[in-house]
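Here the complex is missing a single protein chain, while all its other protein chains stay put.
Showing chain A:
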Amino acid sequence: MEEVRVLLRNVDRINPVSAVDYMNEGGYEGLKKSLWMSELDIIHEITESTLRGRGGAGFPTGIKLSHAHNARSKNKFVLCNADEGEPGTNKDRILLSKDPNSIFEGMAIAARAIGADKGYIYLRAEYPYIVPILEQALENAREAGCLGDNIFGSEFSFDIEIRPGGGAYVCGEESAMIESMEGKRGEPRFRPPYPTVQGLFQEPTAVFNVETLANIGPIMYRGADWYKTMGTKKSHGTKLYTISGNVRNKGVYEYEVGVNLKDLIYEAGGGIPDGRKLLAVQTGGTAGAIINKHQINMPMDPAYVADSGGSMGAGDVLVIDNTNDIVDILDNVLSFFVHESCGKCTPCREGSMRLYQLASGIIDGTTTSEGMENIRELCETMRLASLCGLGQSVPIPVLSCLDNFREIFDEYIVRNEKNKKIAAGGAK
């Protein structure tokens, strides 16, 4: 299995803050080409490439561009989502710190396509050490004529500003991010209107993930047809995968879309160290599915992963070995959601807390089969009635974990029921 370095092509090979270095490697050629194309032709090329958002939801990038293009306003914004809050996701950090110009280029092309002259990067508070890198890279890019007024001598002007986050997972959700950028609590908005119609400062705003943006330069430079030579029949291009947990080689790797999960764990990740065994894998971050060791033979192709009960999310592979207890893992996952639920809507605020208590109760003995029924009902309510993707996705790890590790949960519940009976008998 060979790494294909399209997005990571410059990592550790050039000075990340140097626009000149970036250009010497073919950087900003995609933008230069776009400057002489019509807005619709740019959008057409990106649509043709079939690029989908890499932030987790997988929305077609070309369609988002065309929505923002069609919105009528003099002021439009391109917003780079650098919140990367999904546990087990590190890929955007690599691009931001090692090849920021590839993100600027994508933002500039997107801006050119929708008619925006201003962009923002919302950078999570947990990456403070990236701020000076981005600031220096922006300054150098302006100096080299890649950003600012009349880019490369054209009519097109575009500049980028960095906005810091404050440490809230929900701010990765695009409407919460926009609220946060307006100086408010990061609570998701009711939709519609969608950000492409009414976003930041009420103006049309196209929000893209860091990795999505990094794809745009190469697509414009080398063309949609080239892009489609990579990947599977249904999903194209490359994908950054973050492999974490109990593996030898933790890190970020780039492969064509569709690489097998098993190979990611054992080849790229180098397998599990110290003679321990595989217990579980969580794909797609903490909001993703938890699967067992018999389910890992699957291509990481969004079209396929969903069918097999998994989730690809932002390309995270969290490997969990057999020194862990799966019920404790579920407990840890739910404590994350309790902490990160913004509290705006009841199903998520109360549901996460109740699920967490029930999961803890499996371990400490208070949750019985009735409690397990409650878990499933709560999940259904949260899925249907939560306002944003945070609450809606909590059922994914919970239900997959319950289903894929049924015997372990059953054992706990049998024990808990037995102890309850004994306790009730003793009380008589």
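Of note:
By definition in this document, contacts are C-beta pairs under 8 Å (C-beta built on N, C-alpha and C of every residue); 3 or more make two chains touch, one makes a residue touch a chain; residues count from 1.
We take it that contacts and distances are computed from a predicted model.
Choosing from "ABC transporter permease", "NADH-quinone oxidoreductase subunit E", "Branched-chain amino acid transport system ATP-binding protein" or "Serine/threonine-protein kinase RsbT", the protein name stored in UniProt for the chain missing from the display reads "NADH-quinone oxidoreductase subunit E". Among the residues A:Ile320, A:Cys345, A:Ile362 or A:Leu378, only A:Ile320 touches the chain that is left out of the figure. Touch with the chain omitted from the figure is made, among A:Gly85, A:Gly284 or A:Gly313, by A:Gly85. Among A:Pro16, A:Gly186, A:Pro299 or A:Gly315, the one in contact with the hidden chain is A:Gly186. For chain A, the residues touching the absent chain in the complete assembly are 84-90, 92-93, 124-129, 163-169, 180-186, 201, 242, 244-246, 250-252, 282, 286, 318, 320-321, 324, 329, 332-333, 335-336, 339-340, 342.
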